[in-house]
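Let me give you the structure first, and then I'll get to my questions.
One protein chain is absent from this view; the other protein chains keep their places.
Residue numbering begins at 1 within each chain, and the chains themselves are lettered A and B in the order written.
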Amino acid sequence: MSTLEQRVEDLARRVRVLEDELAIHRLIVRYGIAADMGDADAAAATFADDGCYDTDVGVMRGRAAVATMLGGERHQSMVGRCAHQIGPAVVQVEGDRATAVGYSRVYLADQGRVGIYRVSTNRWRLERRQGRWIVVERTTRLLGHTEALMPFAGPETAQVP
Amino acid sequence: MSTLEQRVEDLARRVRVLEDELAIHRLIVRYGIAADMGDADAAAATFADDGCYDTDVGVMRGRAAVATMLGGERHQSMVGRCAHQIGPAVVQVEGDRATAVGYSRVYLADQGRVGIYRVSTNRWRLERRQGRWIVVERTTRLLGHTEALMPFAGPETAQVP
Partner (left out) sequence: MSTLEQRVEDLARRVRVLEDELAIHRLIVRYGIAADMGDADAAAATFADDGCYDTDVGVMRGRAAVATMLGGERHQSMVGRCAHQIGPAVVQVEGDRATAVGYSRVYLADQGRVGIYRVSTNRWRLERRQGRWIVVERTTRLLGHTEALMPFAGPETAQVP
């Protein structure tokens, strides 16, 4: 392979990492928008079939469990007056796997007033499957709980990505 | 055209989409910063000459109308104590057109305290004109109004970008 061919191949690899990083940013933000539209399926579709959503109030195993939560009365009763705002996150891509860490905030409007309902820390594990990025695991913890920053702890995050 | 030439051309296309996406992120965030600086012209310059800013309290048609609103007493009286924070948004580029959807928040400081003044949903339609991205239409709706998520509805957003 010529030098020029090698340079093009190297560039293609770098471009793919950039595309991956932006795709992951879109994916995690999109969950919040779809959830706020009340579109349980579109929001849950950001999770892998076997994806896991681990929250303070319970662990949802599988995309279907996420869709059930979002389609349920508690979430649907907030649609039209909640805003799940996610990011900016720090995304780190390694081949077909990636992690993201960042904050999310849920705002809730009530009789013309809007307040902060929840501020949380998040860690996402993502994988490229059939050519598209998908959330394999999302761990969310409310700020102010002692475990709030636990998703960021441990050896793999000793170096914050 | 040789295979290598084709690969370079393909890469150039992909790089341009990445540049477009980042340029659009900068553009929509920049509106808020310029508005908060009280620089009505810089903020309005993110809109096309014939751009439209459709808000809960009225529709501004044309860049000049946006500049007039931002130069007016109501907005200028908040300069120095307001923060228009925009994004992260989900940007989707298709050639010379793009859409972005995302949240914005306005914070207001008053006598040393800061509060949330507004949380809104936004949809932007953008176009590349004379080689630069510009907002052709921005639709903003306050959270908590029944139409809050309307900008995200309709067939083109059945798939959240």
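Just so we're on the same page, contacts are C-beta pairs under 8 Å (C-beta built on N, C-alpha and C of every residue); 3 or more make two chains touch, one makes a residue touch a chain.
Keep in mind it's a predicted model, so treat the numbers as computed, not measured.
Only one residue in the set B:34, B:52 or B:135 touches the chain that does not appear here, and it is B:34.
Contacts to the hidden chain, counted on subunit B, fall at residues 4-5, 8, 11-12, 15, 18-19, 22, 25-26, 29-30, 33-34, 36-39, 42, 79-83, 85-88, 107, 109-110, 112-116. In the full complex, subunit A contacts the hidden chain through residues 4, 7-8, 11, 14-15, 18, 21-22, 87-91, 101-103, 105, 116, 118-119, 121, 142-144, 146, 148-149, 152-153, 159-161.
What we mean here is this: only the chains that are shown with their structure count from here on.
Relative orientation of subunit A with respect to subunit B corresponds to a rotation of 120°, obtained by superposing CA atoms and rounded to a multiple of 5. Distance between subunit A and subunit B, defined via averaged C-alpha coordinates, is recorded as 23 Å.
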